[in-house]
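Only one protein chain is missing; all other protein chains are in place.
Now for chain A:
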Amino acid sequence: MCLCIFGFDLFCSIINCVFKRFVEIGRVAFIAFGPHEGKLVAIVDVIDQNRALVDGPCTGVKRQAMPFKCLQLTDYVIKVPHSARQKYVRRAWEKAEINKKWEESSWAKKIEARKKRATMSDFDRYKVMKAKKMRNKIIKHELKKLQKAASQKKA
């Protein structure tokens, strides 16, 4: 049984797939570079080998053609017929609660963390260093305790 739509039978067997995310109608993609960098869109239609018709009503991206090169596929798919109107894309997006799921995903959290790290001031960096030091000290202390207990048990 083949699960994918565009006939990628070569890549997908029942047990293990090399590719797990496919370009399909309704696939939510993350825009990696360009003017809409960092936003999510839904692939509404495929124009040709390199471009897709893309729409992000809930993320502030107008319906437009976008090259696949700047899209990174996410795990989310919304149920939408091809070339569906923006109204229905929005409806499907909100029903699937994509924005909420995205915020909870580790991908989004990592992006957020990177942003915070980039805007850290010198004082913040010092505070982080002190916090890390304290944390590692506590961890090492507990580890040593366990090691000691383990070595004592052996003896």
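In this text, a contact is a pair of C-beta atoms (placed from the backbone, for glycine too) under 8 Å apart; a residue touches a chain by one contact, two chains touch by 3 or more; residues count from 1.
The rule is short, and it goes like this: contacts and distances are computed from a predicted model.
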Name per UniProt, for the chain absent here [options: "AP complex subunit sigma", "Trafficking protein particle complex subunit BET3", "Large ribosomal subunit protein eL6" or "Dynein light chain"]: "Large ribosomal subunit protein eL6"
Where the complex has a chain not shown, which of A:Asn16, A:Ser106 or A:Thr119 is the residue touching it? A:Thr119
The listed residue (A:Lys62, A:Lys79 or A:Lys130) that touches the chain absent from the view is A:Lys130
In the full complex, which residues of chain A touch the absent chain? 118-123, 126-127, 130
